[in-house]
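Here the structure is laid out as structure tokens; the discussion comes afterwards.
For this depiction, one protein chain was excluded, whereas all remaining protein chains were kept in their positions.
All chains are identified by letter, namely A and B, in their written order; residue positions are counted from 1 within each chain.
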Amino acid sequence: MIAILASVFDGVLVGAVYGLAAMGLTLIWGVMNVINLAHGAITVFGMFGLYFLATELGLPAYSAVPISILGGFVAGVALYWIAVHRIIGRPELMSLLATFAVNMMLVGIGTALWTTSPFNVPVSLPGVTWEGYTFTGTHMMAAVLAVVIAGLLYVFLHHTRTGKAIRAVADNRGAAELSGIPTAQMLALAFGLGIALAAVSGTLIATMFPFTILSGEAYQLKSFVVTVLGGLGNPAGALIGGIALGLVEGIATRFMPVSWIPIIEFGLFVLCLLAFPRGIFAPSKA
Amino acid sequence: MSAVLEVEAVSKRFGGVAAVRDLSLRVEEGEILGLIGPNGAGKSTVFNLINGVYAPDRGRIVFRGTDITGAPPYRIARLGLARAHQIVQPLTGLSVLDNCTVGACFGREDLPLEEARAAAREVAAEVGLGGQIDMPAGQLTTAGKKRLELARALSARPHLLLLDEVLAGLNPAEVEQMIDIVRGIRKRGVAILIIEHVMRAIMSLSDRIVVLNLGSLLAQGSPSEVAADPQVITAYLGAAEPAQDAERTP
Partner (left out) sequence: MPWLILLAALGCALIPYWTDDVQLREGLLLAAVYVILASNLNLMIGYAGYINFGNIVFFGLGGYISVYLVSEWHWPLPAAAVLAGVAVSAVALLFGLGILRLRGAFFALATIGINEAVRQLVTNFEPWGGASGIYLAFDAYEPLGGPMQALWIVYFLVIAVTALSLLLSFAIKNSKFGLGLIAIGQNENAAATLGVPTPLYKALVYSASAVLPAIGGGLYFFKSGIIEPGGAFNLGTSIEAIVMVMLGGPGTVIGPALGAALYEELRGALLTSDIFSHLQLVIAGALLLVIVLFIPGGLMGFIHRRLAWTRRWLE
């Protein structure tokens, strides 16, 4: 019983990080109706960011967190102007293909740099032992950081002028434009934030688990599942969805081989979508 | 008289908001029924319920004796119920002719491709798009797109036509032309349910008018009866003076 409780608790911790990653996806979707298929690749670059900073440069592991956010943001804004700006307002097909093309390039570059073999960054942080079960320090730290970052995002979006402008653009781009908000800049900003979230969640995941350049796909699927669970375009829902997914994983891994997890998640994803086809896809503007 | 469309005690909520409440209305064979009401009264939602975009929470919708409550839009379209949208939805990459051909192909008569094309050509000429038949629909002017919306719906040779603000955004000359076209459609025995903000137009076009307010029926009757109804005047005509004409429902 305690064993199950322990894996449930650990699932919640890991799930908070999934939630953070999914917030990046859902923020971009909600603001500009672009589904970012480069999300997974960005997450992986966040992971290798930790490897580069902690293992190669020998910096303290958690210093990678702010650097990831900053680097992700800058890269995200650049990506917006290169690959996304031109397809805003064009058919969804185009945004899927454009972001997927970015994904291919990133994975290609990553493979050339780091091959496809697994990497592991040992981060030492004391855990907490209780009734013979150890709760890993890195997991707790990652969850705490994820919640803090999510909180900061919430404050930014709801209590700053710029954040409110972003939400206005998400709500009605035409009206926002008319009231003098520089919409393109807001979109770039939101894209930057979304990418920053993806990158930093990658960094946090890398403090917990080993990874390869190809890990992105699995985490991208998780983000999509979370997004669907939590409601598309809803950052607060993403965190809750993430924790829910973490829970499911925490419990499922006790009963089946890990290789089946992606299939379970995929099944969950499709079932969720089929169960609420209207609620989730129908644009609320209908 | 027999009814083309019977809406019986239909309700629809979105979240906590009751968009349509216990609404009943009938469209008789060959009549033009006007549907009016202030912004947010639920007019477009009524259309969405009738043509199957949303399923009602309660109530029943019967089209020419067939219960269509909750049926998908394409099945309802095949029974002979066509719709022109308030926000035009042209198939932008296709030509005007192809747009109308889609309507004819998949409409009530289920025509094979070649016959559908011929029928579409006829209808396009009828609404005044004969000269732009090979133009991609995306390149039409606003008035052209409105006509296309109508032509496409007509190509299906429907029994009932739902017209959602087909006059909005047109200049006075274009409004006159459009009114003539709508009258022409009725002459062929097609019943019409029309939402319109241009009061003068709807008053002169409609045989009867139904007034909606906050999702429920406020009044119904002939245009002159409705215009004289004190309730209607307070809720709608009186509340906002002519400025209302230019506005649209969200």
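Worth pointing out:
One rule holds for everything that comes next: a contact is a pair of C-beta atoms (placed from the backbone, for glycine too) under 8 Å apart; a residue touches a chain by one contact, two chains touch by 3 or more.
As the structure is a prediction and not an experimental result, all values here were calculated from the model.
With respect to the full assembly, the chain omitted from this view is in touch with A, B.
For the options B:R13, B:R64, B:R78 or B:R186, the residue in contact with the chain missing from this view is B:R78. Although one chain is not drawn, the whole complex shows that of A:A61, A:V77, A:V102 or A:V226 it is A:V102 that touches it. Within the whole complex, the absent chain has one touching residue among A:A168, A:A184 or A:L273, and that is A:L273. Checked against the full complex, the one of B:A18, B:L94 or B:A227 touching the unshown chain is B:L94. The omitted chain makes contact with chain A at the following residues, 35, 37, 83, 86-87, 90-94, 96-98, 100-105, 107-109, 111-112, 217, 221, 224, 228, 259, 262-263, 266, 269-270, 273-274, 277, 281. By the touch criterion stated above, the residues of chain B touching the omitted chain are 51, 53, 72-75, 77-78, 82-83, 85, 89-94, 98, 101-103, 105-107, 112-113, 116, 152, 156.
Keep in mind that, in the parts below, only the chains that are shown with their structure count from here on.
Centroids of chain A and chain B (each the mean of its C-alpha atoms) stand 44 Å apart.
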